[in-house]
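With one protein chain withheld, the remaining protein chains of the complex are depicted in position.
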Amino acid sequence: MKFILIDKIVSLEEGKTLTAAKCVSLAEEYLGDHFPTFPVLPGVLLLQGLVESASWLVRKTEGFVHSMILLQEAKNVKYKSFLAPGSRIEYAVQAKTLEENVSSFAGCGIADGEKILEARFGLRHFNLADRGSAMAAVDAQVIEAMKNRYSLLTQQG
Amino acid sequence: MRWIWIDKFVEFESGRRAVSVKNVTMAEEHLHDNIPGFPMMPECLMIEGMAQTGGILVGEARRFQEKVVLAKVSKAVFFDYVVPGDSLRIEARLESITPEAATTSGRITRADQLIAEIDLMFSHVDQNLAGKKFPKDNFVFTGLFTSLLRDIALNHVRPEPQKMESGG
Partner (left out) sequence: MTMSRDEIFQKVQEVLVDALGVDDDEVTADATLMGDLGAESIDFLDIVFRLEKAFGMKVPREELFPVEGLLNNADLVSNGKLTDKGLAELRTRVPHTDLSEFEKNPDINKLADLFTVNAIVTYVATRLNAA
């Protein structure tokens, strides 16, 4: 199964903000477990939507120089409502700081005018080769795959 | 992808603390897609592992009468990434519990290395989100959780015996 928690990048201003959208469908397998009689997108996958949004902002802003962009810290992620199949959520992330190896963000997700979650979080950016040059080829491979995924997420239509 | 991010409980002290184990394996499809070309466990799923460990601890403290849902990730800090072959120990402590909500604090370790610190807040939804429509049954503690809960109910989960010091 794919692990991509946004469907589309809607807008991006380098170094500053990005908005992305995700539609929720009952066809997503995990909704069968979460929960059988009350399917809603798990809260941590809402957070993942924000993290992915922010990581694309970092990748694009710094010109895809790092393979690894990972969640380092999340603070005060608050869930205000549930997101059921059939809804579309729009994630908005705003960079508070964006340095070479770390960045911090404020983000929220809104569906149908209702706020679903908000969060503050930080990412770290690095290459696997930083720990050993043998990994440089893996970095290159990951970056190539991420560029392809980025064009998939930004194509119109 | 199913939605269960712990494999078993290894310790369970009602109303106080719980320890679960999550094994990370190459056979988990999503691991290959988070960072394509470098299989690793997404951080958010570690938060969920903690939420399931802590959520069951909170639920059990009220005999599973409440619908316990994640309301807030107060803090989650990650110190290293996790790859296939890793075995995670997820420990949650119950900090506070009232009719409306509960908080837990927790740590995830791999062998002796600290991987994450995660503090969560849970809501008992019937008490807190009046006006929203919920199923009457306890939709949270069903299905997949049953086998984990059975371990607790049958009291199979006891504190682990102290490990012997090993010479090498």
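Residue numbering begins at 1 within each chain, and the chains themselves are lettered A and B in the order written.
Note that a contact is a pair of C-beta atoms (placed from the backbone, for glycine too) under 8 Å apart; a residue touches a chain by one contact, two chains touch by 3 or more.
Bear in mind that the values here come from a model prediction, so they are computed numbers and not experimental data.
Student: Out of A:Lys78, A:Arg124 or A:Arg149, which is the one that touches the chain we can't see?
Tutor: Of the listed residues, the one touching the omitted chain is A:Lys78.
Student: Of the residues B:Val58, B:Ala101 or B:Leu148, I need the one that contacts the missing chain.
Tutor: B:Ala101
Student: Which chain B residues would touch the chain omitted from the figure, given the whole complex?
Tutor: For chain B, the residues touching the absent chain are 71-72, 74-75, 95-96, 98, 100-101, 103, 121, 123, 128.
Student: Please give every residue of chain A in contact with the chain that is not shown.
Tutor: So the residues of chain A touching the unseen chain are 75-76, 78, 118, 120.
Heads up, the rule we're going with is that only the chains that are shown with their structure count from here on.
Student: I'd like the Å distance between the centres of chain A and chain B, where a centre is the mean of that chain's Cα atoms.
Tutor: Taking the mean C-alpha position of each chain, the two centres sit 22 Å apart.
Student: What residues on chain A touch chain B, complex-wise?
Tutor: By the definition above, chain A touches chain B via 1-4, 29-38, 42-45, 47-48, 51, 67-68, 70-79, 81-82, 119, 128, 138, 141-142, 145-146, 149.
Student: Can you name the residues of chain B that touch chain A in the complex?
Tutor: Going through chain B, the ones touching chain A are 1-4, 29-31, 33-38, 42-45, 47-48, 51, 69-78, 81, 132, 134-135, 137, 139-140, 142-144.
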